[in-house]
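The other protein chains are all here in position, but one chain of the complex has been omitted.
Chains here go by letter, A, B and C, matching the order in which they are written, and residues are numbered from 1 within each.
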């Protein structure tokens, strides 16, 4: 489909690479050529591939772990501000095609809220906020989690700004790595560990009652929901309040009740049709948004999957591929970015003769003119 | 869920039974007790079972074949007018719980349009129109189909009145019965033949370009779409325009493209989870509306299936169960009927402690207090 | 996947075209180039496309309507015998890649049984029998249906020979065409009418108790079950024996109970993922077999859909794509054809480095080496 919006798309500044060795993510050549070059780029190869693959808009965010990786509060805040200023500049070079997510240091909830407010009121081009799981603190083994009541001060600002918060994964602390993943490092990262940690954190925030206290706050997680949709029955079933009377979340609510209004997922990096169908069954199309996870994933891979392999109705395809993002990230519709909802025909979904280059084949419908080739 | 709206619900007047032997549909006792009594009733057993099963609103229509069964044009028109007047009276006794569909004789498109207009402008309580497949004419073996261009005169009025037209099945002509079904009469009716005939007629209207000429016209069919959703790929694939250059439907459209804006289905009489999931995948939740088909189906059967067995998200459940009907049958929201969209919590969907009688079990969540019984 | 078996694949002899005008099926060029040439061919283009698309075996059958289109009994029997002799010769030129279905005239059950027996005992290369819906008789408007008890004589032989009978669709009689389809001919054939008629006939045979009297008899229908899987709940629900006490099928059985042991479907001409998933849910993977419907469908279309777009487990993919055919059509495993069951790795399903030409990319797993292209 044309007109897709992609939400979990990484971008970086040179200064970020000082903070961690990006080759730990991928030796050069292993995933998609030059990872660093792809992270630094916006208007070159990235935009070209967006054009080639029907992506209208990419919402960029500083590559994980960003400020969350800085155990030093001042360093973390400094990186956030620097990255936000640069990202605003980058996005505003082409605001119809790019928007940004605010990075924040989460050492101090008040300061995090201030930075978020600054970006949403004084800078242009921001539509949401990204936080890379726990905030490293102390010696690097201390994890700050945002289900602590003191973070209400931050959530309050996010709600006030109508700023959805995207909870993105990151690697484990050295201590946890040593305890659990050392003998099987291939599982620590995107294959498994990322989802474990960020899924726990996400559910921690929900069960802490944050969404109840801030009923307009919206949280987003990627990777098809970090397997939460699949487990939703079991999670809700096991959060027995008689056993856990101190769990703060409203007693008349299930986790599933927050999806579609306050909780949302994206397809980033999990281009799996069975998982998407399961998520649609459990949380509904309205809770799901397309994303790629570039450059850790290939734009063509994600888009060809979505455009050609996902067997769902045209309306749902266009909602998940585009329109849902406009209601969740409402700033995408403001005068800076100017995005509007589209119908399936607007996006070339359904119909015949809509695909560029095949207008002359209209009369064949879903048939091929040439029997020896697969129809496009 | 509370607040369900049911759309394909039969009702009858004594005079209708003169036209055909209702015992041909079901010997007394075979389906749900006394079929005739159930057809004649609105405010008694029917309303009681609606209350017991969370049905807010039933849209009533004269039992099939209605005027379509009258080969004599004058008799058909007379029956339609009589039934419409009676149905308006019946509905207006309790317009928050009942609404009606207009019956029309389809012998003469102009007259059909006039009767539809009369009911929508001079009578109260109507929200749609029902037509029971082909109109019998001549000796009873002549079938009038509404894909004939002369029926544009009728479709024009339906569009102008914002009146969705529900295409309901009926039995075969004597000639077709003799040719195809005589040796296997159990297949002629609701098990198979109904769907064959009305599905063909429905697709005939669409492929004749009626929806293109009347782009705000909405058509509805029941029984989970008379298997069209399952066959949609094959139908669209085989409507090759090079082979059928004279097919009037827009060449840049597929049948599937009309679902969700002009075509809709209901769940009447087909309480099948695999079929519903398939339909949701092919045409999307927005194209589907709950219905029962009372009294040919049991209200508890249909409602218990929908309320307890359908494994879909709360938002989709409430949209299919209620909200979609309000956007398709927009008159349901006028001052006469006064229905409003509802959220999952409004309908007791999701959450805990919302179910009447179990408030005290709130703390057990999805657990049972009593291990030897299934949780309600 | 490599090793696929395709079961509903048409082939023709020149003499067959005398019986009907093949251009009624498709004007030259409309579907896949030269339809007649493709029907006559086995070892040329057809085999080449089988090689290119991972099809091990095609079971060929005389193009519809075959003998069923001959209202004259002698002509019908003559055509069947001629076609069977020719098909045996054709198949035996390359019996590891081709097998045949017996054609029979169904005017006389005894004669049909004799021809079936002759082919299975005196000729080589046959693995099943194909019947193209009703047998035309009399003036061409008489339809013979095989749920008539007199056909037990034929079913008995089919069971005795362990010969699955494939019920294939055909066009309507002139009378039915005139009554129902004339105004919308694009719906009469593969888009809709084929399925209606053959589905009714198929259910007629089952409800007549044929499978009860011949408990080892197997029936197969194509086109993803002619929408029966989608409607199975409604069909079984509506075959109320209190209403239809004379229906001969066992009263303790539902239609669905016969699937997987006596009833089977194929994917021919309906390359729809939602329909396949629905069928798997309703009748199970064991009841489904891959087929293409060449040359009315394109071999690459059918195979690319099956190989790359069907989101099911490797075991089910290989069962549906190959192994189920070996248990249903057991003659495929005899010394003539010599086919054996295969595992997913045998068929290149799953794993890495198994795809021809990509061995060097093994270490990338599901990743692409080249980020700008979709992974194969």
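Keep this in mind: a residue touches a chain if its C-beta (ideal position, glycine included) is under 8 Å from a C-beta of that chain, and two chains touch if they have at least 3 such contacts.
Predicted model, so just to flag it, every value in this text is computed and none were measured.
Q: Please identify which residue in C:114, C:281, C:341 or C:372 touches the non-displayed chain.
A: C:281
Q: Looking at the full complex, which residue from A:207, A:261, A:333 or A:372 touches the chain that isn't shown here?
A: Selected residue, touching the omitted chain: A:207.
Q: Could you tell which one of A:3, A:109 or A:269 touches the chain left off the display?
A: The single option touching the absent chain is A:269.
Q: Among A:78, A:196, A:213 or A:251, which one touches the chain that has been omitted from the display?
A: A:196
Q: I'm checking contacts with the chain that's been left out. Which of A:3, A:67, A:125 or A:229 qualifies?
A: Among A:3, A:67, A:125 or A:229, only A:229 touches the chain that is not shown.
Q: Against the chain that's been left off, what residues of chain B make contact? List them.
A: For chain B, the residues touching the absent chain are 29-33, 38, 45, 49, 272-274, 277, 295, 298-301, 304, 308-309, 311, 364, 367-375.
Q: For chain C, which residues reach the chain that was dropped from this view?
A: 233, 236-237, 239-242, 245, 251-254, 256-257, 259-260, 277, 280-287, 311-316, 344-345, 350-354, 362-367
Q: List every residue of chain A that touches the chain not included in the displayed model.
A: 26-27, 29-31, 141, 143, 145, 147-148, 173, 175-176, 179-181, 183-187, 189-193, 195-197, 199-200, 203-204, 207-208, 223-224, 227, 229-235, 237-240, 242-244, 247, 269-272, 274-275, 277-278, 281-282
Operating definition for what follows: only the chains that are shown with their structure count from here on.
Q: Whole-Å distance, chain B centre to chain C centre, using C-alpha means?
A: Each chain's C-alpha centroid was found; their separation is 35 Å.
Q: Starting from the mean Cα coordinates of chain A and chain C, work out the distance between those two points in Å.
A: The separation of the two C-alpha centroids amounts to 46 Å.
Q: Residues of chain C that contact two or more other chains, please.
A: In chain C, 29-31, 272, 274, 277 touch at least two other chains.
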